[in-house]
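Just one protein chain is left out here, and the rest sit where they should.
Note that the chains take the letters A, B, C and D in the order they are written out, and that residue 1 is the start of every chain.
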Amino acid sequence: MSYLLRRIAFYVFTAWAAITINFFVPRLMPGDPVQALIAKEQGQLSTDAVHSLYVLFGLDKQQPLWQQYLDYWGQLLHGDLGLSFTFFPTPVTDVISSSVPWTLALVGVTTVVSFMLGTGLGVVAGWRRGSWVDLVLPVTTFLSSVPYFWFGLIMIELLAGPNSIFPSSGGYDPGVVPGWDIDFIGSAVQHSLLPALTILISSMSGWILSMRNMMVTVSSEDYITVAHAKGLSDRRVMLSYAARNALLPNVSGFALSLGLIVGGTLLVEIVFSYPGVGFQLFQAVGAKDYPLMQGIFLIITLSVLAANFLADLAYLVLDPRTRKEG
Amino acid sequence: MTEPLIEIKNLDVDYGLGDEAVHAVSDVTLTLHRGEVLGLAGESGSGKSTLAYGMTRLLPPPGVVAGGEVIYHDPERGPYDVLSLTNHELREFRWAETSIVFQGAMNSLNPVHRIGTQLTDVIKAHDPRGSAQARNARARELLTLVGIPADRMDSYPHQLSGGMRQRVMIGMALALEPKVVIMDEPTTALDVVMQRQILGQLVELRERLGFSVLFITHDLSLLVEFSDRIAIMYGGRIVEQAPAKEIYTNSFHPYSAGLLGSFPALRGPKRELTGIPGSPPDLRAMPTGCAFHPRCPKSFEPCARDLPVLGVPDVPGGSDREVACWLHPVR
Amino acid sequence: MTDKTGEVVLEVDGLSKHFPVRRKGRELLTRKARSVHAVDDVSFTLRRGHVTAMVGESGSGKSTVARLLAQLHHPTSGEIRLHGKPVNVKAGRRFREYVRQVQMIFQDPFGSLNPVHTVRYHLTRSLRIHGNANGNLEEALRELLTRVQLTPPERYIDKFPHELSGGQRQRVAIARALGANPEALLADEPVSMLDVSIRLGVLNLLRDLKERLDLAILYITHDIASARYFADETVVMYAGRMVEGGDSETVTQKPAHPYTQLLIDSAPDPDRPARADEVGGEPPSLIRPPAGCRFNPRCPHVMERCKTELPPRLEIGDEPGHWAACWLYADKSAAVASGEAAG
Amino acid sequence: GGGGSTAKSNANGVLNIGMPNGPQTDNNNPYLSSSAANSLGYKNVIFEPLAMINRVKPTDPAQPWLATKFDWSNNYQTLTLSVRDNVKWSDGQAFTADDVKYTFDLLKATPGLNHNAIPFGDTTVSGNQVTATFTSPQFVNEYKILTDTPIVPKHQWSTFKDPATDAVKDPVGTGPFKLKTFTPQTVTLDVRDDYWQDKGQVKELRYTSYTDNNAQATALSTGACEWAFAYIPNAKQVFVAKDPAHYQLFFPADMALHGLWFNTQKAPFNDPALRQAINMVVNRQDIFNQGESGYFYPAVTNITGIPTPAGDSFIAPEYKGKDVKVDVDGAKAKLTQAGYTFDGNTLKDKTGQPVKLTLSDPAGWSDYQTDLEIIKDNVAKIGITATVDKANQDTWTKDVDTGNFDAVMHWTDGGATPYQLYKSIMDGDLYKPVGTPGVNGNYGRFQSPEATAALKAYAAAADDAGRTAALNTIQKIFVDNMPIIATSAANLGGEFSTKNWTGWPTTDNAYAAGQPTQPTALSVILKLRPAA
Partner (left out) sequence: MAISTVDLQAAAGEAAPSPRPAKRQKFRFIANKKTLVGLIILGFYVLLAIFGPMLAPYDPDARSADLLSEPTSAHWFGTTHLGQDIFSQVLSGARGVVYVGLLAGLVATALAVIIGVSSGYLTNTGGEALSALSNVFLVIPALPLIIIVASILPSVSNTTIGLVIGLTSWAWGARVLRAQTLSLRGRDYVDAAKATGESTWRIIFFELLPNLTAVIASGFVGTVIFAVLSEITLAFIGVSDPTDWNWGTILFWAQSQQALAQGAWWWFVPAGLAIAVLGTALSLINFGIDEIVNPRLRNAGRIKGKSVRMRIGFTPVLGKAVLNERAD
């Protein structure tokens, strides 16, 4: 019991620390939302508007930072994340909930696929060390060292076009109305192909690399030899004995990346104009949209912590030796 | 003598390739007969484990089998060379025909699977059609056989004591009722009660199932008691081979005699233990001639020069034994 | 022998270690936590210049006792005293201070050597940590290896553990413990993989050290004969408890506890044909150990009392210091006689 | 988005408009710059102004819209309007003078919405007459009041709890279009049947918000988007060349500037002579062609910095036709005359220090960055070593705010007259000492009491003559002091395709601005005809 309580206290502390830091960090940044907006508009917004904006955002009254901090917690505990500045006066919750599904769908699916493919390839690459499979790693690393956006843009240039099945940007066709119908889903899937491919190709090599290295590490453990001696099929030895023991780092990495899914993949979303959270965060940072930033940070924090928890559980399941005895 | 089951012929096993190679097993010829327990004893580092793993092609890199044959006399398919099997055939051959208990048995269990799983998966691999229930029942049976309460099925290896892990491996080796069981120091961590119990079971099973055992151990008294024949290894070669009782009462090779003079007796008056002076040979720089000659109290002039070959000694009643020593010229 | 001989180095008092067992499924709901009673109420002393052998069933908690003494596990209850002072150190300087005096040889030489380090590294470290390599390190290394009969030393010094045979690894592990030059040595089956001649050499070496350096040794073994030859004192463990103790010759020649008798009888002996009355019964579960005397389900002399009451240590009386935890000896005067009869 | 819809759009009467502003949220408040209606510009087809002033030709008379007549009196402090009859809100209710009063009062009462900071006084209604008063002369704000103040329906807005923060999800306006569907990416509007005037040929408007300029450019060049306002590097090649017959750029100048601002408080840039000399070597043509891809921000050539042709009529007689030309020798001469020396290739100021110049702008602003690279190259010709600091945007904003810079590319305010641009460059009222943040204009910390007085005189002048005189004075002060080097004018432009729709404004017929977000976009949409 006390172990459980300790874990809970641990997570609560981490969440508090992260949320606090996430409150103060953006506010340490120079500038304020109004100035950022004016700078962004480069003269399209007259300086007369400045005052109205300060009033609008409630920034005209000078509150000490700690007061704001307390207010923030007050709001937070009521489940209120405030109004976004960039999309004023839309509540942050609305802004986020409009983009989270996109990111979850795109990044979530690709993360899972990339993990599974990458780990699978890594298993084979480590198991068949010294054969042609060795080529897989440099090739995929080559692809993943290429900057996301560089790769994305080249893909757009090569694959997308007016008459191609790959649309170059957006989450769905401009004409389509979101809803659970064939048109929309088809269009959404179609629009996610290129970004998904980009994420997949550029993130897979990490999984391959770490899995391969671990496979090499465990490949000559005695229990592998025993497994061979038992006459188990090569597949079974590779998967259930070698890979199973080599899996721990990859799985913990995977759990962490699950937590970061909601954060989105900034550059890919930018390159493909994908309406996800990453892109929104990027904008929010640029616009000093504190409420939105905090909101996004909050969900990232919560999901990372949840993922961490998952990871902790995964260790226990995957490797009984990680359990603390006594 | 009963018919042979496994004939090891002139087996050479090296670690490493080319000039770097260490010849850990040289020119070993040994026959395991149907239904017999063959004890293999010898100096630590003399190549017993290497022989056992080499003949089953389980030696981890950089081990290589440099030559020789291992003929398995399959009662159904006739004799064939185990070293020539394809990987696929080898897989089917393993465990079903020969199972092996590794020396590091304590370490050879997969740390992330429960011991129950590890027992059942070998059964499953060779009999994919059996039911999970049957497999579980069998696994419990095996654990009880080796004296582990069946409620330990769900334990992970690290939760078991050294001896318990060894016993799990022994149980696993018997899972498929193979024709040959190779056991490399399987009882180092077992108390004598348990040891006797398990070996007793083994002997009983052997009588019932008719399998053969290659038993590697340092415990000579155990060998004398349980095995039919004993082979003694020294410096990568077999130096003597004889029925168990005969070796004990009348060993030919000075090294065997030295071993017997080194073990303490539990009963009777404490006697002075002699031991064998000198140190084991360096496999990279083997002494010329007989490898034991630098330590041999009886060495004489041919020993340092010529390698004695293993053969039936020219003595009365020695027809069922072999020795490689110039003191005992072969027939 | 110097005047320090006989001085108590390590003292163990009422030591217990229970390992929690993970609850599964249904059990999670009930609050009862199960545990493996690996060691229960173990007490003994290690003296300078003395070898105490510990024999007993596989899984009876011998290694656990050694690990407890090495401070690698922490006792559920009971106390360990070094030179009379209670110790319970987890890490840090005090821990190192402790291990400088108490070294352990692990049971499993396949697991206790780091696969990525060579023999040289392992030995150098043990010499260095405890400042025993002041002079010529190379010389010290050679000497260590030679002592454990890994000769010529050059051949082994730069090998990785996986390049050694089981016995060779075991000797490296011994050399490592010796390198630290301890006062007490906890040797967990140190020679189980050695052939008899080398085993003899190593045991002689230990005996020599014991005598010259007044080492206190805990010698855990299954080779009762070697305990007889090598140890001054022998304790017997069964299912987590000590069941008998006394000087080695007495315990091996006149075993008092029925389990010890069973043990001695079971030891292989080429000179004696195997006894017909085969051992019966199974080792007890340590998760739910039998009530009363733990040996009662297998004991040929079992009495009603054995099933309910835990027997205390009872003096046998044949030799000073010989005791057994068995109700057979409850009646002191009768004890001597029946002890003999049972043997 | 896919290109499939382009071919059909004309048949269905669809016009595809785009802006590179990223995902939008459903809010249609025309007074919030953050609302989708504002950001994409469709507020202009829902809400209508009182009158339409074309900023491309600011001196043209205003075209009556919801007001049929408007008169200024009391030295531009009173505005009298006649409100149009027969106008219906899109929910069927009649549009009345009360709605105008409501709008004015709303802005007065809600500073957060009063984005033009108009000093509204009391507003009264009698019949279809509205009389609005202001607390100061509003000559310079005429455009903002008449054209940039969309009228909102009282009957809907008065139900809002807080008009500033209530999302206007269901906008009711007098304009020809009404909201059909909203998605964060695309907003679709339908034409109304009961619009008060000819509703034109466009049946449906689709506003798509692209994530950034690149996505917008791609959409334009594939034809998926037919009208947009975005910076496209090398637009002539990337966009126009894809379909030269149809793809067009229309980028008229606005009365606002982009230029190199000096920190006029910092030596040696506090010396007008140095600034003038630099002015003489900056190659505006290169900036226009390379930095602005030859179209985006039209080059400013007149020495007064007044953008042409929009501001032609404002230029003082003495400066008419006086264009700046690159004149390295002239600049050198000027510098030597002012006491500077040349040590080999290095310019040394009066104290003998080499003149060094740090040019900074946020890294992401690639056109400014290009401009700076060009300027850096240019000033090297007169021995000034310049470095370009690709600053972080926030740091840069802060530095500009506190006057911690040598020189930056920056913009000015704009308006229908040059008053706003000069005011934001030289107004002493906006002055804040170096180190004090919160400047709102006059980023260069320029101090000239005469300029401040002249600006005041212009805003408060009772007649045109007074204004002309004041403006001439301002121009002279500007030319003599050169507080900024005006390189480019802001634009009112847009990219469009004539493939499906014709009737767009052109240089010759600049009846409206090119930007789809300008109020005049409504005029454009009403004028479009399907291409043959």
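The rule we apply is simple: contacts are C-beta pairs under 8 Å (C-beta built on N, C-alpha and C of every residue); 3 or more make two chains touch, one makes a residue touch a chain.
Treat the numbers as computed from the prediction; the structure is a model and nothing was measured.
Within the full complex, the chain left out of the display contacts the shown chains A, B, C, D. Checked against the full complex, the candidates D:166, D:190, D:243 or D:377 give a single residue touching the omitted chain, namely D:377.
Taking the complete complex into account, C:103 is the one of C:16, C:52, C:76 or C:103 that touches the chain left out. Chain C residues in contact with the hidden partner, per the touch definition given at the top, are 67, 70, 72, 90-92, 95-96, 99-100, 103-104, 106, 108, 111-118, 125-126, 129-130, 154-155, 157-160, 162, 173, 176-177, 180. Listed here are the chain D residues that touch the chain not shown: 214, 217-218, 221, 232-234, 237-238, 290, 362-364, 366, 370, 373-374, 376-377, 387-396, 398. Although one chain is not drawn, its touching partners on chain A can still be listed: residues 6, 10, 13-14, 17-18, 21-22, 25-26, 28-30, 129-130, 134, 137-138, 141-151, 153-154, 156-157, 205-206, 209-210, 212-214, 216-217, 219-220, 224-225, 227-229, 234, 237, 248-249, 251-253, 256, 259, 263, 266-267, 281-282, 285-286, 293, 297, 300-301, 304-305, 308, 311, 315, 319, 321-322, 324.
The rule we apply is simple: only the chains that are shown with their structure count from here on.
With contact taken as defined at the outset, there is no chain that touches chain A as well as chain D.
If you compare A-B with B-C, the chain pair joined by more contacting C-beta pairs is B-C. Closest to the middle of the protein, by Cα centroid, lies chain A. Work out the mean CA point of chain B and of chain D, and you get 92 Å between them.
If you average the Cα atoms of chain B and of chain C, the two centres end up 28 Å apart. Shown for chain D are the residues that touch two or more other chains, of which there are none.
In chain A, the residues that touch at least two other chains are 220, 222. Across the complex, chain D meets chain A through its residues 1-5, 16, 22-27, 32-35, 111-117, 164-167, 181, 183-186, 206, 208, 210-212, 215, 218-219, 222-224, 256, 258, 362, 365, 393-398, 401, 411-415, 420, 424, 440-441, 490. In the complex of the two chains, the chain B residues touching chain A come out as 56, 58, 60-61, 87, 90-96, 99-100, 102, 104, 107-113, 121-122, 125-126, 156, 158-159, 169, 172.
Considering their complex, residues 29-31, 35-37, 39, 41-53, 55-56, 83-90, 94-95, 98-99, 156, 161-163, 167-175, 177-178, 269-270, 273-275, 279-280, 283, 286, 288 of chain A touch chain D.
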